[in-house]
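Read the structure below first, then the notes.
Apart from one protein chain that is not included, each protein chain of the complex appears where it belongs.
Each chain carries a letter (A, B, C, D and E) given by its place in the written order, and its residues are counted from 1.
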Amino acid sequence: MFFHKKELQYHAKPDAPDPVFAKKLQEVLGGQYGEMSIFLQYLFQGWNTRGNEKYKDLLLDIGTEEIGHVEMLATMIARLLEGAPVYEQEKAASDPVIGAILGGMNPQHAIVTGLGAAPKDSMGFPWNGNYIIASGNLLADFRANLNAESQGRLQVARLYSLTDDKGVKDMLSFLIARDTMHQNQWIASIRDLESKEGVIVPSTVPPEWEATEFSHTLYNNSEGEESSQLPWVGQTAPDGHQFKYEQPKAFGERPILKPAPPQAHDSLPGEDKK
Amino acid sequence: MFFHKKELQYHAKPDAPDPVFAKKLQEVLGGQYGEMSIFLQYLFQGWNTRGNEKYKDLLLDIGTEEIGHVEMLATMIARLLEGAPVYEQEKAASDPVIGAILGGMNPQHAIVTGLGAAPKDSMGFPWNGNYIIASGNLLADFRANLNAESQGRLQVARLYSLTDDKGVKDMLSFLIARDTMHQNQWIASIRDLESKEGVIVPSTVPPEWEATEFSHTLYNNSEGEESSQLPWVGQTAPDGHQFKYEQPKAFGERPILKPAPPQAHDSLPGEDKK
Amino acid sequence: MFFHKKELQYHAKPDAPDPVFAKKLQEVLGGQYGEMSIFLQYLFQGWNTRGNEKYKDLLLDIGTEEIGHVEMLATMIARLLEGAPVYEQEKAASDPVIGAILGGMNPQHAIVTGLGAAPKDSMGFPWNGNYIIASGNLLADFRANLNAESQGRLQVARLYSLTDDKGVKDMLSFLIARDTMHQNQWIASIRDLESKEGVIVPSTVPPEWEATEFSHTLYNNSEGEESSQLPWVGQTAPDGHQFKYEQPKAFGERPILKPAPPQAHDSLPGEDKK
Amino acid sequence: MFFHKKELQYHAKPDAPDPVFAKKLQEVLGGQYGEMSIFLQYLFQGWNTRGNEKYKDLLLDIGTEEIGHVEMLATMIARLLEGAPVYEQEKAASDPVIGAILGGMNPQHAIVTGLGAAPKDSMGFPWNGNYIIASGNLLADFRANLNAESQGRLQVARLYSLTDDKGVKDMLSFLIARDTMHQNQWIASIRDLESKEGVIVPSTVPPEWEATEFSHTLYNNSEGEESSQLPWVGQTAPDGHQFKYEQPKAFGERPILKPAPPQAHDSLPGEDKK
Amino acid sequence: MFFHKKELQYHAKPDAPDPVFAKKLQEVLGGQYGEMSIFLQYLFQGWNTRGNEKYKDLLLDIGTEEIGHVEMLATMIARLLEGAPVYEQEKAASDPVIGAILGGMNPQHAIVTGLGAAPKDSMGFPWNGNYIIASGNLLADFRANLNAESQGRLQVARLYSLTDDKGVKDMLSFLIARDTMHQNQWIASIRDLESKEGVIVPSTVPPEWEATEFSHTLYNNSEGEESSQLPWVGQTAPDGHQFKYEQPKAFGERPILKPAPPQAHDSLPGEDKK
Partner (left out) sequence: MFFHKKELQYHAKPDAPDPVFAKKLQEVLGGQYGEMSIFLQYLFQGWNTRGNEKYKDLLLDIGTEEIGHVEMLATMIARLLEGAPVYEQEKAASDPVIGAILGGMNPQHAIVTGLGAAPKDSMGFPWNGNYIIASGNLLADFRANLNAESQGRLQVARLYSLTDDKGVKDMLSFLIARDTMHQNQWIASIRDLESKEGVIVPSTVPPEWEATEFSHTLYNNSEGEESSQLPWVGQTAPDGHQFKYEQPKAFGERPILKPAPPQAHDSLPGEDKK
């Protein structure tokens, strides 16, 4: 179960209103790699963990912390929207700067949320449950988490260049730091699990389930052999076998499907029509 | 530009029809981590790559190969659907096995596609562009790719236990092998980039953008200290600094928002109402 | 079955073109609480009503009226888009006002609909069936309807401040009035049903299905006791019992999940890995 | 910021595995009116509240409590999935009961989550941010909340009849009770606000914005006058005016749109073509 | 504006309950090519039509008729769900037939709609506004309409084989007939417009906008020349020019993108890293 404390984990106070930046900031709140994805991915992974109580605790630690990041972003967005002439149509007509604000902001911040944040990205697309994964396999999921923290820190770094507001930058510097921690943490956790299970997920596939002659070959399906010059090609692969580089080949046959039964009302085979 | 060869990359022929398994197999064709995600993620990453022509070539090699995996799965699904008594309602009434097939299969395979595959997952949810990422940062994206190949191989391994059909298992064994290769390849590529850029994405954030005092601390937001016993806690973090473990603390203030302007028609502040 | 009359229920004629406002107006046509939600929610509720022929008739009365509101909004949007220099790129280069229009409008109004309305919201997100509810329980659904009319009138009121166009304001004043009626009507209908069924939905849950010791307690899960000072805390609840205020407590146990079977290829329990 | 305690708010332990019921239970976790909708709606409303600190605290109290309900449901689903012969295809062939389980369960519970819960509904549709509203107007939003708790309790009551498992029923009885509390609480809060603001949302619309001659009329757009016999028709409306009942009439004109400019490449007007 | 008449356009009465068929029938109510798509596509096209008042009237005639088809389907679904032992879990345990019904039906019909229809397809995916098009170009849109009526009639014909219920088949025979009419009507309308505008949409593109040397060539991008044997290859194309058949060729260059600016935090070009 959960508890809430009114104070924010970190400051979330802009120096000045900026409705256009409020729209952009929605990306890291409710976008594909926003904080909603982060906290819900960690909580679902934690709730679904079987055994591994230490990692379950880790997931619940961080997942719970990250709800507070959504809170900070929601607060920042609400403040970026307050004090701007958002509804002042008459001023907008005579003042092109106000006109530009009214044109460049997210209209839902004016019409739907009444100057508040929404669980959506910077283009108004709502957050959805297919952004996250809790697969039951911790090594697979920690790789998902490392990716999420990498994309997240990248997006925050780009937002940092899109504003001059010192208060906003202060909050972003905190998010950048936490994403550094979380990248460090998932790398360390991945190394821990890989040292026990090996690097290929899932580690439990019996060899007879795998057509191992295809497990280490890079096929050159795009004309030109630049990829063959990558430093690891021809070297030992992370799982201990040897990487190969080959031209692609068809191992299967040309697929000819049987006609459908009449009740499918598919097209009849061409031959029958003549 | 692209070219097609009619032969399949590998065999895709079931021993017998099985409409219920056809429904399940849709997951690795059009689900969150299905082959559509894989091929489109690699192609978009390849098309968006700036410089790094070797990695661009690698992405286009593998992205192009993977279109052929969608082709194999679509062919397999079409064959699992053919020859089964899918439309024979009268037989179903008297034969509970046929009844179970009609009940357990995806009705859209009968009604919408006429015994063909669809770009959807095993629950009928359509593939969508928010499943993939092409961020312009290769290290971030290769982590996304490693995750995708890990989740993908995990799902194929689970499907392997859900069928007894030797033809289906043969095709799955090929997919398992290719996912092994692709995990190997992304691990190798990640190590290559990390050796040049460092492990934290993006590597280009100036130190003054980051509140570094928060970059290495694990906060215990979930009661109980199991996570503190993880082997890497208290050790050197992957980026060379020291991991810390602390109780969470509020560094920010309680957020009090200003009232909205009258045109927002928000609720008036409570005080004003009394 | 349905019939159509060419005349609009009310005027829908702007004084002047305004493609940027056309974009905003899409919100109350095809947004979460737009008129499409309203009319389809009422029609589905009406079609699903069992018994209660008077309320079924009411739902079909209003649902049918509201199709005409979508018609008015679609007409208004088409007119706000006509006569503006939407496609005149050359003028835009030299005239910043035209440039701002081309930048601030919804590009799909130019590219996809050819100056017409679309079943989408102000950010281009399509209307979808999960916006509405027809649950079979009228009291529950009338509460959904009262909410929809409240959010809808709120959004129209906000749009009223975002334009100076007298023709647009005239149409909005009609929509505001109809939303007043519909709020009135659902409040009256709710009072009618509550007087017969009681206030808790559904009224038909037997007492032994409910852990009634938890049915009237407000738990203070967010630090600070401001909520305890709300006027109704400690008073008689609407269902006749007494409201209580308590600190939250865990009534359940710490959840420990069993390991998954090997075919799940989940991570193995931590102990087994050492 | 947030904190987590490992113990569940209430018991979540089924007597026996039941993968088919696990699929159904997803509805109240990740469906339109599931607990994810509830907790995120309350948190966003709380974060966006301006002034009204008591109600802000109430929203954060309940929103935080409800995260724990998602946790209980996720735990219950994980347990309903464990111990069942989910992956045992060979047994399924010979045992029709196992076959029915494999056919009737959600295949993603086997393939994607490895016997864990997902942020989706009972038909596999992911939770999304358009399920919720935080409008900035508390009276509007409390009506949304009352609706959500009404639909939620209705769905839990229906699920109660769909299982015989005593452990599941015990948990459902707790959820039913909490939904009783929350309906009581929102009714009390709505009465409080209505007593201060009046019943029509938003209360701040100036009379000259409203075409008041249309604010109290029920139009008979569906043939037959059953709705005219509703007890409140012809009575005083909740806002103090008189309800009227009338036959519908067109107050607007037939809409004739102007031709689009040539760059729209719309169809030319019919006359020009002849 | 719109009016409603209580009688259905045609009978919608099944001989017996069938919750599993109710699930399937949702496809033609709320699926990609269900009646919701049809009626909303025609209404939006009608509302957006500029000039061409006869076709505008046609679109509004048929769009209005089709709302009544949704009404018939909703009624049929509600009746297929009534009288079946949907909630009788105890009977299900001992009676495998009831068990199969509870397993094969759409759980939302039991939990969410209380035995009513929903605006969703047979897999529970909600109808959405991106299913339809109203482009402003009538010839383009009539082709969309002809496709929709073709897919729709195909799906109804397939459903016809999936039931033995005479009442259901009676209603389907009416829908099949109306779809025949609507295919006839759109073919006739398309021929009318093509005779005036020519066959290529839009007819208004000036020749200098088109690289006409590529306007009549079929490229053989899939190995094998079966397509060259189609009867129309080498003949006169519908627009009066000659079809050609050629091997594909790259007319463009290899795309080399410039590096991104540092603020993008993209990967640095490979050369710079060494």
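One rule holds in what follows: a residue touches a chain if its C-beta (ideal position, glycine included) is under 8 Å from a C-beta of that chain, and two chains touch if they have at least 3 such contacts.
All figures in this text were calculated on a predicted structure; none of them were measured in a lab.
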### Chains in view that touch the one left out, judged over the entire complex
A, B, C, D, E
#### Entry: Residue, one of B:Lys23, B:Lys54 or B:Lys120, that touches the chain absent here
B:Lys120
### Query
Which one, D:Lys5, D:His69, D:Arg158 or D:His182, makes contact with the chain that was left out?
D:Arg158
### Query
Can you name the residues of subunit B that touch the chain not displayed here?
1-9, 30, 36, 40, 43-44, 47-48, 50, 57, 60-61, 63-65, 67-68, 70-71, 74-75, 78, 82, 112-120, 126-130, 132-137
### Summary
For subunit A, residues touching the missing partner are 20, 23-24, 27-28, 31-33, 96, 100, 103-104, 121-125, 154-155, 158-159, 161-164, 221-224, 248, 250, 255-260, 262, 264-274
### Summary
Listed in rising order, the subunit C residues that touch the chain left out are 1-6, 47-55, 87-90, 93, 96, 99-100, 102-104, 106-108, 110-112, 114, 120, 123-126, 135-139, 193, 196-197, 202, 204-205
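Heads up, the rule we're going with is that only the chains that are shown with their structure count from here on.
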### Query
Listed by label, which chains are in contact with subunit B and with subunit D?
A, C, E
### Task
Leave out subunit A only, then trace which of the remaining chains are still linked through touching and list those groups.
one piece
#### Entry: Chain whose Cα centroid lies at the greatest distance from that of subunit C
B
### Task
Tell me whether subunit A and subunit B, two copies of the same sequence, contact each other through the same residue numbers or different ones, using over half shared as the line for same.
same
### Task
Using only the C-alpha atoms, find the rotation that maps subunit C onto subunit D and quote its angle between 0 and 180 degrees, to the nearest 5.
180
### Task
Consider the two chain pairs A-D and A-E; indicate the one with the greater count of contacting C-beta pairs.
A-D
## Note on the structure
Check: subunit C positions touching at least 2 other chains come out as 5-9, 32-33, 57, 60-61, 63-65, 75, 78, 82, 114-115, 125, 128, 130, 133, 135, 137, 154, 157-158, 161, 221-222, 224, 248, 250, 255, 257-258, 260, 263-266
### Message
Chain contact topology under the given definition, line, ring, star, complete or other?
### Response
complete
